[in-house]
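One protein chain is absent from this view; the other protein chains keep their places.
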Amino acid sequence: MGGYGDVQLLRDDGLRLDGRKIDEMRPVAIEAGVLPAADGSAMVTHGLNVAVAAVYGPMEAHPRKIQRQDRAVIDVRYNMAPFSTSDRIRPGYNRRSREISKVTAEALESVVLVERYPRSKIRVEIEILAAEAGTRCVGITAAAVALADAGIPMRDLIVGVASGKVEDTVVLDLDKAEDNYGQADLPVGILPNTGEIAFLQMDGDLSPDEFNLAMEYNFKAAAEIHEIMVDALKRRYEGGEN
Amino acid sequence: MVELVPTLLRQELARLAEDDLRLDGRGRWEGREVTLETDCLYNAEGSAKVVMGDTIVYAGVKFELRTPWPDRPAQGSLMCGAELRPVAHRKYEPGPPSPQSIELGRVVDRGIRESGCIDMESLCIVPGEKVWGVMIDIHVLSDGGNIFDACGLAAIAALRTAVVPAKRFDVGEDYTLKVNGTPIMSSFTRVGGRYIYDPSEEEELGGDERIHITLGDEGHLHSLQKGLRGVFTPAEFAEIFEVAHLRCTELRKLVANQEGN
Partner (left out) sequence: MSNGQNGAELRLVTPGMAIGPVAGKRVGSGAIAQNDTIIATRLGWTKEFNNTVSVDPINSAYMPRSGDLIVAVVAEVRNNLWFMNINGPFQGLLPMSLAPWKVEFGAARQHMGIGDVVLARVQEVDECHNVVLTMKGVGLRRLNQGTVVNVPINHIDRLRGEGNATVQRLRDASDSRIIIGENGRVWIDGDAEGTAWARQAVALTQASGHKTTFEAELSALEQNAPKKGDA
């Protein structure tokens, strides 16, 4: 986490700079099936973050060396568009996006019934069009909706959410200033129906009690976002039985 | 990945061409419906989204402060790049920018640059020391055919809404970038033996070479590109050149209407 102490992040009335309560998340909107060329897709707007995910496959895994004889591999690319941040990002892979892609793929492999598709690959492309803190979580949510939209069998969805700490206070869903000047960030990927956790990262400084409170906030937010995900998937197919 | 072209598709396109028909029922010079949205990306200094049939493209403008090239001490710079990332279609593979991505970015870049719509000297802050570098990044999210025109349109529309972030860089107050003109691209592909405007994904798959024409406000040519395997005659070019004027004028109106709102 960045330097802290010199920037005021909580107002005197106890609310946050953008007027949110400490356990309030930014507004979330989700649309499924936004990309005609993809087998499944989703766009998630979370605060000012915009993430788009596309799913292609299952298809034969290439090159051969990545093939698994007993299951499918999930090939995730998390990428920030050059114009998604205030300073332009040079196109191409970097260490950060590679790490996020790896752990996101492993999180998704934990819910997708990969053993149904031996020797296959499922491509998940996550593109961040606008970034305002928390993009990896928004990307995970988008990927989960896109996978469901593509008809990929999964034992649950995954919801990406984060809590953190600013001015020694645990808050839900850090925005950009809170992410830059806060004291901790705890992004997780929660399986909304089983309550299990498939994605976990953290940096900063949290006491055991603060961790527990942050997780409590995360679960609360996951339940709210899950409803929006389900609604997005159902809306795509409203208008009668199949 | 090289896409498989079914023999039947080429046969069908040739048969339709004989009756002057198209797969989706459009006329030969008829484009798909285009929607344009601007100022749609937080963090970009100018942005646009173009939807053209099944094609979806975003463009974002960013600025940076840099030292000018020694031979042009009083001029800023403009750069336009495109990324054909694997999100856009099953046929695009991960890896370094493909020749197609580079061609796409450079063709759009030339059309905007050569139209002279950006006065490079207006991007100078301190001659020999500090100038603005303007970067237009184009991001193709869904390739449903004719991404060139969609990218060209998104790029110029984004540029025309750009606000120079002078305050953030401590060189004065923010101001709207001055853009003198709206260069527009029109693309034509040979399908079933004859040229058509605004090819769909299937028409591109079963088609041959393509020609991209960028025209300025006065109807002058600013960039041309012939791509893919095939040849054409001067008479064929004369025909599509005329159509290009009409289509470019329509799209330029679309940009103007969007700005009027």
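For clarity, chains are labelled A and B in written order, and residue numbers in each chain start from 1.
What we mean here is this: a residue touches a chain if its C-beta (ideal position, glycine included) is under 8 Å from a C-beta of that chain, and two chains touch if they have at least 3 such contacts.
This is a predicted model, so every value here is computed, not measured.
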item	value
Shown chains touched by the chain that is not drawn here	A, B
Candidates A:P63, A:G151 or A:P208 - the one touching the absent chain	A:G151
Hidden partner chain, touching residue among A:E60, A:E99 or A:D203	A:E60
From A:N49, A:S84, A:S120 or A:Q183, residue that would touch the chain that is not displayed	A:S120
Residue in contact with the excluded chain [from B:D19, B:D71, B:D170 or B:E218]	B:D19
Chain B, residues in touch with the chain not shown (by the definition above)	4-12, 15-16, 19, 21, 23, 25
Touching residues on chain A - with respect to the absent chain	39-40, 57-60, 69, 111, 113, 117-120, 148-157, 191-194, 229-230, 233-234, 237, 239-242
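In this text, only the chains that are shown with their structure count from here on.
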item	value
Averaged-CA centre spacing for the pair chain B and chain A, given as whole angstrom	31
Complex interface listing, chain B residues touching chain A	41-44, 47, 54, 56, 58, 60-62, 64, 81, 83, 85-90, 94, 96-97, 135, 137, 139, 141-144, 168, 201
In the complex with chain B, residue positions of chain A that touch it	34-39, 48, 50, 52, 54, 56, 59, 77, 79, 81-88, 91-92, 123, 125, 127, 129-132
